[in-house]
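See structure below.
Of the protein chains in this complex, one is absent; all others appear in place.
What follows is chain A.
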Amino acid sequence: MTKFTISRRGLLKTSAVAGAGIAAPMVWSRPAYAYTNEPTGGTVTLGFNVPQTGAYAEEGADELRAYELAVEHLNGGGDGGMLATFSSKALSGSGINGKKVEFVTGDTQTKSDAARASAKRMIERDGAIMITGGSSSGVAIAVQGLCQEMGVIFMAGLTHSNDTTGKDKKANGFRHFFNAYMSGAALAPVLKAQYGADRKAYHLTADYTWGWTQEESIAAATEGLGWETVNKVRTPLGAGDFSQYITPVLNSGADVLILNHYGRDMVNSLTQAVQFGLKDKQVNGKQFEIVVPLYSRLMAQGAGEAVKGIFGSTNWHWSLQDAGSQAFVRSFGQKYGFPPSQAAHTTYCQTLLYADAAQRAGSFNPCAIAEALEDYQFDGLGNGPTLYRAGDHQCFKDVLVVKGKDNPTSQFDLLEVVDVTPAEQVTYPVDHPMFAGGELGKCNPGA
């Protein structure tokens, strides 16, 4: 048997050869990309970052369905959905810029850290050229900041906080969804007509950026009507049980409860508020009322009976009768068997808007895409004529005021549109105090 010995010289020689061998194929120069993740093959990868667990998981699942539908339509599959009604005809169903669209997904867990980690994975490992998603403004803001640093475009999904396009706005981030200020501006006239100008409001607020800005916006709008704000109480996100927060409302002298909650939180808090008999109470000689400023059909479904007669605002609703909405509801319904939520709608639109901007710019360079989106006017995506404002990358369009239906005809027919507030009425200047304090900065193409 031969004995295997290593001499010092032999080891040095071997390692030198091995080192040279490993180093040979490495070209120690950064690939000459003009921007982060420039697609070189026949495909382009989009990153869909949605909550698959946590308080907003249901919204996330619906967003993901819409993303898959959008990708199918971009690649020429299905019936084309809103591509047919979209005012821009740049997209032809042959991918974007001739490249087939592929996608990767990640779970944000409704946590900033996890969301950034999964976005980073999609950018660094999977080569995603654009990140989109959300369902929590905290997460959306964190991921938007990351996309700015890494040099990719962020198309915000469902994020309703003023800060997303306010003090935390970024040049690489764009939002199609409406925001808390718009909810307040749209709701106020309806609330005045329904409940009068002499009311006392009690706020329960999800304790993070979205809750804070919505509380501020709604309080400002209702105080403008002459309402008095009795108290503002912050509740932790994902609290589950709200009874300890609802009991004090009964003895506060307030006659309106404003629930600045969303997702499962809203389902729980509203259900409990109704169970506690708030809706049947008479305070100050008036009927006690509950308002949910940001409404969604998914939540209405979760809360069941409790939503009847409750007012709120929403970005879009599947019962709208314009051609764009109908086309979207039809193709979504064919694929999944039920109508889409507003979260699905906004993410579908964002994907189309991104693809369209890339097609019009003829490039995937984030700066070219940003330029194509800024001050872009479009129609046919279900919200009527819409403007992507250059000053803060926020979309301006009509806002729907809705009410929980008293006599629903199906499990999806839960909300009725009470009023369509025109875009002019919810438009604000870029330097409005509720949005002040941030700068867009310059677009960052990475690399």
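The criterion applied here is as follows: a residue touches a chain if its C-beta (ideal position, glycine included) is under 8 Å from a C-beta of that chain, and two chains touch if they have at least 3 such contacts; residues count from 1.
Everything that follows uses one rule, which is that contacts and distances are computed from a predicted model.
For the chain that is left out, the UniProt protein name among "Autoinducer 2 import system permease protein LsrC", "MaoC like domain-containing protein", "Amino acid/amide ABC transporter membrane protein 2, HAAT family" or "NADH-quinone oxidoreductase subunit J" is "Amino acid/amide ABC transporter membrane protein 2, HAAT family".
Screening A:T105, A:N365 or A:T421 for touch with the missing chain picks out A:T105. For the options A:G196, A:P236 or A:P385, the residue in contact with the chain missing from this view is A:P236. Within the whole complex, the absent chain has one touching residue among A:T45, A:T85, A:S118 or A:N268, and that is A:S118.
Among the residues A:A66, A:L83, A:I131 or A:L146, only A:L146 touches the chain that is left out of the figure.
Remark: the residues of chain A touching the chain excluded from display are 22, 25-28, 30-31, 52-53, 104-107, 111-114, 116-118, 120-121, 124-125, 137-138, 141-142, 145-146, 148-150, 163, 168, 171, 207-209, 234, 236-237, 437-439, 441-442, 444.
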